[in-house]
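Pasting a structure below so you can have a look.
Note that this complex is displayed minus one protein chain, with the remaining chains in position.
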Amino acid sequence: MTERMLVKGNEAVGWGAVNAGVDAFFGYPITPQNEVIEWFARELPQRGKVFVQTQSENGAIMMVYGGAAAGFRVMTSTAGPGWSLMQEGMSHLAAADIPCVIVITQRGGPGQGSIRHAQMDYNNVTRGGGAGGYKTIVLAPNSVQEIHDFMQLAFHLADKYANPVIVLSDGILGLILEAVELKPIQFEPLPEKTWAVKGRDRHPEKMARRFVHCSPASGKFREGFYHYGAWLEHMDKRIRQMAEAEIRYQTYQADEADLIIVAFGYVSRVCTEAVNRARAEGLKVGLLRPITLWPLASAAIREQAEMGRKILVVEDNLGQMVDDVRCAVEGKTEVHFLGMLSRHLPTDGGMILPGRVMEEIRRIL
Amino acid sequence: MTERMLVKGNEAVGWGAVNAGVDAFFGYPITPQNEVIEWFARELPQRGKVFVQTQSENGAIMMVYGGAAAGFRVMTSTAGPGWSLMQEGMSHLAAADIPCVIVITQRGGPGQGSIRHAQMDYNNVTRGGGAGGYKTIVLAPNSVQEIHDFMQLAFHLADKYANPVIVLSDGILGLILEAVELKPIQFEPLPEKTWAVKGRDRHPEKMARRFVHCSPASGKFREGFYHYGAWLEHMDKRIRQMAEAEIRYQTYQADEADLIIVAFGYVSRVCTEAVNRARAEGLKVGLLRPITLWPLASAAIREQAEMGRKILVVEDNLGQMVDDVRCAVEGKTEVHFLGMLSRHLPTDGGMILPGRVMEEIRRIL
Amino acid sequence: MTERMLVKGNEAVGWGAVNAGVDAFFGYPITPQNEVIEWFARELPQRGKVFVQTQSENGAIMMVYGGAAAGFRVMTSTAGPGWSLMQEGMSHLAAADIPCVIVITQRGGPGQGSIRHAQMDYNNVTRGGGAGGYKTIVLAPNSVQEIHDFMQLAFHLADKYANPVIVLSDGILGLILEAVELKPIQFEPLPEKTWAVKGRDRHPEKMARRFVHCSPASGKFREGFYHYGAWLEHMDKRIRQMAEAEIRYQTYQADEADLIIVAFGYVSRVCTEAVNRARAEGLKVGLLRPITLWPLASAAIREQAEMGRKILVVEDNLGQMVDDVRCAVEGKTEVHFLGMLSRHLPTDGGMILPGRVMEEIRRIL
Partner (left out) sequence: MTERMLVKGNEAVGWGAVNAGVDAFFGYPITPQNEVIEWFARELPQRGKVFVQTQSENGAIMMVYGGAAAGFRVMTSTAGPGWSLMQEGMSHLAAADIPCVIVITQRGGPGQGSIRHAQMDYNNVTRGGGAGGYKTIVLAPNSVQEIHDFMQLAFHLADKYANPVIVLSDGILGLILEAVELKPIQFEPLPEKTWAVKGRDRHPEKMARRFVHCSPASGKFREGFYHYGAWLEHMDKRIRQMAEAEIRYQTYQADEADLIIVAFGYVSRVCTEAVNRARAEGLKVGLLRPITLWPLASAAIREQAEMGRKILVVEDNLGQMVDDVRCAVEGKTEVHFLGMLSRHLPTDGGMILPGRVMEEIRRIL
């Protein structure tokens, strides 16, 4: 018999991290993820783990760097404006092969924007807001259970590829309460972090990585051009490995369909309900839900297009993933978009609701 | 008779800005664009204009915000790592409709990376490294003359759309010397910046924008949901206007061709030479050179594909624009990529040279 | 015929600085000296001079360092809480023999305290809030005219001794309006600043000072113990020179007196009125007003004590200068104190007024 608990999405971040064996959390408060930082502030010290509320988001990501370079499982959490302040550190982490987990609870608009829910960080998490063309796996849960489970998966994948991993939540998922089974997930065993910098150990590989923490111009990349090339080669290889092995997605009612909705995060829950209503009306509608936003299930989306199905992308933004979906289908079918313009906005507070998706389905079919 | 002067790319940034009537420069030193900041430090005060070396890149973009909000033509300049530190400010600028110009002289790799040339910031300048899905026009010069001219165009477009504009240079363009005609360009007249915040003026529109400088949750967007929607509508409309009106590209030897090379920046110069060599050998090769990286000339690229021509994308990175080119061609032709992996790297210091492009052309044809 | 203008104390800082040939102002807003920074923001650019509102007080003092090290006349202005943030820079400036002027417009209490007037920074300006035992001349004006004149004197003394100089104003002096004669003062000529760091000049003395800007452990102080001793010797000698040559004070009605009031700044104005009232009542009261708080006129104060006169120190604080006065009199007379405790506070808003001083005079005599 499994134990289930009523948990808020933002708190499931904490439960998942603890079940992944998180050692430390470094962060700075920002709406709509303040329950995340509050949870860690309260729970980590009780478990003998480290919690630090840093002086800024910039400081948070740099402390993540330090802790992770020492081989610990460390993480931070923020929303869009704070995420902007973490781009320098993120770029350093990716450059230096440092595994860590970043949770982003999206809110609306650029700048300080709005504190309401949104899915407006798709572009910057899938393309890298920092410099230099690194890539990070992005996991997009659509339930509190998945937030919990994906936190564990995120730590596993971060360690597996020695690369930061992002868990992309939003202002809806973070605040809803759902019954969650809180248990540790067993993943394949991973090699020991022999590279981890600890104490006064002067092992050459550790020293190299130690220097990388200061500057990739040092250590094994020091002597110039050849090493720069080797570094690019190494980075390119890792990006390809992740792109090939880590694509995750789900389909629902997709076996026989005239229209496939593509949606992620909380919006995919809304669209599931819309699919149910459409099917009840005899409309052949299915759902393809990307779980990893990078790497994206482009081939699976293209297959849907090749089967002649129309596609409707639904996002709580002005259109971000839809560009990648259009790219994936290579002109083989129509791609429609339902987003978050005021002309679309319902009167119920700004969520895209099943009824609104149904309208769009009827309009297309 | 026109006057021509031998000018370094990084200095052409300064001459162009002055010819655009720049009022102030705020920046922090970073290789390979230090000549930019040195030029402004020396030249602006002599012209009664403002130069400030700020405490950090974060400070630079925030001072840009302040100066631009007061209606002045202001700018900053940096390289990838500094650009990461500007993402918060950039996101605020885009949210508040503040025109300004940012010059990025690209260098290699994420993190501190390498100080050598690269084209590794394509993704973050075309997708927005900051939060919320804004867009900025990105101009990619391929000569010192264009750096000079595009600085003027950038200030014009920034004011026209009330949006930041990026001029994307690199460590090659910034350091080469070329003869440049230094003269002001006449653009269509623009409306007065009546919104500019100055002194104690309390005009409602200015007040709104004044508050936006603190928080888009204030001012006209204050009362909640409806205003958030209006803001998105406004942002969406502006993005569409820019995307429709501002696509710029060039073709070379593209009339009869079996293969079209797509390249930007200094690499497009290298590829022009490769096209010449290929044509001399009887190989039907042309060039399509995007000048605006966002909005990208996707339709023009697709047309090439529809004419049955193969495409070769050449970039000084691990593959960034190539994704957008693949997207544009919608599977209608082969898309090849020549980038900056060590297995591709020549022995001459890391530039992609015409001979290397020729090898690839021969391999494809 | 001299021109006189009605000027606010905080603005007289600006007029005085301009008459001293100030080249640049770096500062950050804080009450009750915001008119100072506003004046420079408005007036300096019009005169082709540099004004920068920095990111913080820490940044302001560091930019002062940079500008002054290049041989320019530069300054900043702040109140107590900002002054706390300048202690690191102040300590570096004193260590590296860099002349500059700092204006402190005092407000009440430690921490953020109160924004009302006070004289609560006497201790930290006379003893050095930063590390290492440096000393700075402190000029305490008691009129708007003196603020204007002392700014010029401050720049002269800073250059003369290659040492920072403080002008100590307060929330009363800064905000009152008085008729001021605004004209440049001629001081003795000073040697050229051959040590100033400019451009690419590599003169050894300049290099030494250039390095000192980074670290006094470098440059001529580099090789260790001997140089440290030479540095101390140099610092000690300068402190003695200033202490001997720069003591300034005024007396009023002090020829025949039973009681001498010692007071500085705005309080000395209040006490002048009290002296007048006392004399009108036949009470033999005089005033000794320190103009330099460091070096303090201790010998002159002791002389008063030796003549058998009682002493009353009046300060808008809990007692700071009174300790130095007690020290000066060496137990040779009674020293009374009237300060700013609530049991003393009048009902008129918190200033020490002549009537309150009269009460104390009557109580003592």
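When the chains are written out, they are named A, B and C in that same order, and each has its own residue count from 1.
Going forward, contacts are C-beta pairs under 8 Å (C-beta built on N, C-alpha and C of every residue); 3 or more make two chains touch, one makes a residue touch a chain.
Source: prediction; values computed, not measured.
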Visible chains in contact with the missing one: A, C
Among C:5, C:41, C:70 or C:85, the residue in touch with the chain that has been omitted: C:85
Selected from C:15, C:40, C:134 or C:249 as touching the chain missing from the view: C:134
Touch residues of subunit A, complete complex, unshown partner: 45, 48, 50, 52, 54-56, 59, 62
Contact footprint on subunit C, counting only the chain that is left out: 58, 79-81, 83-85, 87-88, 90-96, 108-116, 118, 120-124, 126-134, 215-217, 225-226, 228-233, 235-236, 239, 317-318, 320, 323-324, 326-327, 329-332, 340-343, 345, 349-350
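FYI, only the chains that are shown with their structure count from here on.
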Superposing rotation of subunit A relative to subunit B, computed on C-alpha atoms, to nearest 5°: 180
Chain located farthest away, centre of subunit B as origin (C-alpha): C
Whole-Å separation of chain centres (CA-atom averages), subunit A against subunit C: 57
Where subunit A and subunit B are represented by their mean Cα positions, the distance between them in whole Å: 28
Approximate Å spacing (C-alpha centroids) for the pair subunit B, subunit C: 50
Shared interface positions of subunit A, touching two or more other chains: none
